[in-house]
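Pasting a structure here, questions to come.
Removed: one protein chain of the complex. Kept in place: all other protein chains.
Labels run A and B following the written order; every chain starts at residue 1.
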Amino acid sequence: MAADALRTLATKLSPARYWQRSAEALQRTPPGALVVRYGQFVVLPLLAIAGGLGPSYFGIRWTFAILVVVMYVLLRSRSGLFGLALLASMLVYLPHQMDVFERGIMFDIALYAMLGIGLNVVVGFAGLLDLGYVAFFASGAYLYALLSAPESAGGFDVGTSFWLVLPMAMVLTALMGIALGVPVLRLRGDYLAIVTLGFGEIIRIMIRNEDGVTNGTFGVFSIPKPHFVGRELSGPVELYFVVLSGCFIAAFASERIRDSRVGRAWEAIREDEDVAAGMGVDTTVYKLLAFAIGAAIGGAGGVVYAAKQTAVFPQDFNLDVSINVLALVIIGGMGNVRGVVLGAMLLIGLPEVLRDVSVDVGFVHLTNLGADYRLVIFGAALVAVMVLRPEGLLPSTRRAAEFEQAELLEAETGV
Amino acid sequence: MPMRKKTRPMGKVMLLTAILALLTAILASCGGGTSSKDKTATAGAGGGKTPAAGATTAATKAATTAAASSGGTITVKKGDKLKIGISTTLTTDNAQLGIPIRDAALLALKTKATIKGFTLEGDPQDDGCAGPASVTAANKLISDGVVAVLGPMCSGGTVAAQDPYAAASMLVVSGSATAVNVTLTSKKGFFRVAWNDSTQGGEMAKYVYTTLGKKNAVLVNDQSVYGKGLMDVFKASFTALGGKVVSEEAVTVGEKDFGPTVTKIKGETADIVVFGGFIAEGAILVRQLSEAGVTATFMGADGIADQKYIDQAGGKAEGSYVSRGPKPTDTTKYDAFAAAYKAEYNKEAGQFGDYATDGTNVILAAIESVAAVDSSGNLVIDRDKLIAALTATDYSGATGEIKFNDKGDRIVVGAVNEIDQVKGGKLTRIQ
Partner (left out) sequence: MASWHYLRQEGACVQEWIQLLIDGVTIGGVYAVIALGYTLVYGVLRMINFAHGELFMMGAFTGYFTLTAFENHSNFNDSLPVLTIAVAIVMGMVVAVTLALLMERIAYRPLRNAPRLAPLISAIGVSILLRNIMLRVTNAQGKVYPQVFPRTALEIGEIRLLYVQIFLLVLSVFFLALLYLFIQRTKAGVAIRAVAEDRNTASLMGIDVDRTIMTTFAAGAALAGAAGVVYGMFVTTATSDMGFIPGIKAFTAAVLGGIGSVPGAMAGGYFLGITEALSTKFFGAQYKDVVAFMLLVGVLIFRPWGLFGKRDDKRA
């Protein structure tokens, strides 16, 4: 197993193989496409350097813009290894160059990317519309908060370690996912949407009302930071890396599962549930599995969130969180983990980066445009992205194919 | 099912993980990398990491340890502006409370104009009246290099944002976070000119029980940290005095029709309805209670202490009581503030405007006493000294005498809890 992996790694890394592939490609590709394809090897490093040095010179707004462009080009390109290496190094390197606000944003982006990856399993892979994802996020956050915070701050005064709560939360939320899944399995599409939405609300309201257990409206605070080999992971950067690794693990796991038997079963369910069932796919089990996996990732995200935030309140886990996560999955491109990352950058980053924007042209003086109008711009941006790229910014190849098929079908029938 | 090409990203992700692990290892060995960024004011101010706090084990000790570590200094370069952060709510409907806070703070900065030749500038940030957004606003203000912060607006957001502020040794003065748990654990550099609800809730209960002589109360809260907290304090004090809480109800923020709740209250035998919450819900509740023929007296607190409450209730707020927290009987300073606000913005000051202006002025006074111009003409402010200066505050402003105890709460000096009654469509002070 390990040997195989190493061999794959070696083959992939081998320059010989790379050039061989390029040579083949060279013969087949028209020159114009070549410029585009190989031009990125010049442009991208420059952009990456600009992105890396950005915060010190251009300020957060331009850096963010550059970062998004780089991400978009990298993630779309087929240059694969090179691009992803560049991307990974940027994600790791950048926060060290940033100030506390920008690091906070990076943390939020990484956290939401992780949640997006989790929700993507449910929505993107299995095709189950879930508007109550916040329930798992909240449960994870509250589990860590209650198990770690001192009694005076609303906790149980147990002082359980972060690393112990993390798997506990994942198991708990996975079970919750199954518990939610069982009654709603017979429902499809939009019925599922409203039931999951209700589930999210119920969890939030119960956390708020059961103040004997959760300290209710007043929340739980003084939540300790996790320790790692004797060192406290105190700042946003340290926890950012925890989330980032969480992201990569979740991304890796979810892509592996997608390409396995389970993934193919989900695909079949997504395409046509009745046919899938007819072909002998046990739809119940696979749907529950999707719920459980998605929920577990959400729960893990909640634990890290509570650790970073140090205070959790029921009202922080409202419908907006579910909507945001769903929107970033769809904006990014459903079914595609890379798309989710890009979606998180745009949806979570954009409103924060807009904070400082002001317009002062001619007779238009909108100082604090960002602070006041950022949500207006955000709403318009959501519409614009969807109208211009309905399949998302980075659709999975499989999904894009489905979409084209649908379009062809529509064109044929003349609608 | 169409044939599928061999999946591409699989191996790549594995590779990526390997590369990432390598890179993380390399970067980790660099000790986390010091920020190459040179933002003038954050230099050495704990804007980045606080390794000193790394030694703490229990969260309860965090505050004391942080207090022991040095806060560093802020340097404002010659010619730069001296920035004061304003963390308040500018989006969602809570902005109707947040915008007047921002305006009042900006007005205070404009009035003062300069400190030791350095022009003052406000930096308003939206804190969304919630935990996550308040933390983001805090990070933003810290990285903007503000000297001190007025805010956050809401109690929940304040509790959440206290940690990042304390880690940066930032001086934070809130003019509107009144909940009890805000100062439950004392955080370095946090003060509030708003009254702790434990002060106000107790005073309200006393007034209801002894002065108004009402013994049976229905409590209604809006399920916010503020509303629920205030009603909890009220309940404890009221029952201790011998009063009876007949039932406790709740309303949902954002809803506009509380018919069923009102009907339920009507079925109880209460002689007063006490409300903890804000204007939008308070105005609807008092109107619907009156329209449903409930004869019990209505009383609210500083969350509804505004003319908008009376306007939105459409004449049905007449006769209701509003507690506003301890206020001096001499209102000269408040009147001066209200007049200045009216002249500047051509509207009435909001209910927390006077607290916002006092909070800003307290901050400015502390900066003025601590800031020193060094040889090259830069303004140097020691963060620890700044916080110490605020602890020693003795200031008389629009909201009365301001002195702080060691938790950052205000001490009642020469003031009684103000109770207003709505008479002829205006809030009229009766105590």
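Descriptive notes on the structure:
One rule holds for everything that comes next: a residue touches a chain if its C-beta (ideal position, glycine included) is under 8 Å from a C-beta of that chain, and two chains touch if they have at least 3 such contacts.
Because the structure is a prediction, the values reported are computed rather than measured.
Residue-wise, the contact with the chain that is not shown comes from A:123, picked out of A:68, A:92, A:123 or A:223.
Per the touch definition above, the residue from A:101, A:137, A:162 or A:199 contacting the chain not shown is A:199. Across the interface with the omitted chain, chain B contributes residues 91-96, 98-99, 223, 248-252, 254-264, 266-267, 279-280, 283-284, 287, 291-293, 308, 311-312, 314-315.
Residue positions on chain A in contact with the hidden chain: 123, 129, 183-184, 186-191, 193-195, 197-199, 201-202, 205-206, 208-209, 319, 323, 326-327, 330-331, 334, 372-373, 375-376, 378-383, 386-387, 390-392, 399, 402-403, 406-407, 410, 413-415, in rising order.
Definition applied: only the chains that are shown with their structure count from here on.
By the touch rule above, chain B contacts chain A in their complex via residues 1-2, 4, 7-20, 23-24, 27, 30, 32-33, 35-39, 42, 47-50, 53-56, 58-60, 62, 90-91, 124-126, 130-132, 135-136, 139-140, 142-144, 156, 159-160, 163-164, 167-168, 179, 181, 184-185, 223-225, 228-229.
For chain A in complex with chain B, the residues that touch the partner chain are 5, 8-9, 12-13, 55-56, 80-81, 84-85, 88-89, 92-93, 96-105, 108, 149-150, 152-153, 159, 208, 216-219, 221-224, 231-232, 234-238, 241, 244-245, 248, 251-252, 255-256, 259, 268, 309-313, 315-316, 337-338, 352, 355, 368, 371-372, 374-375, 398, 401.
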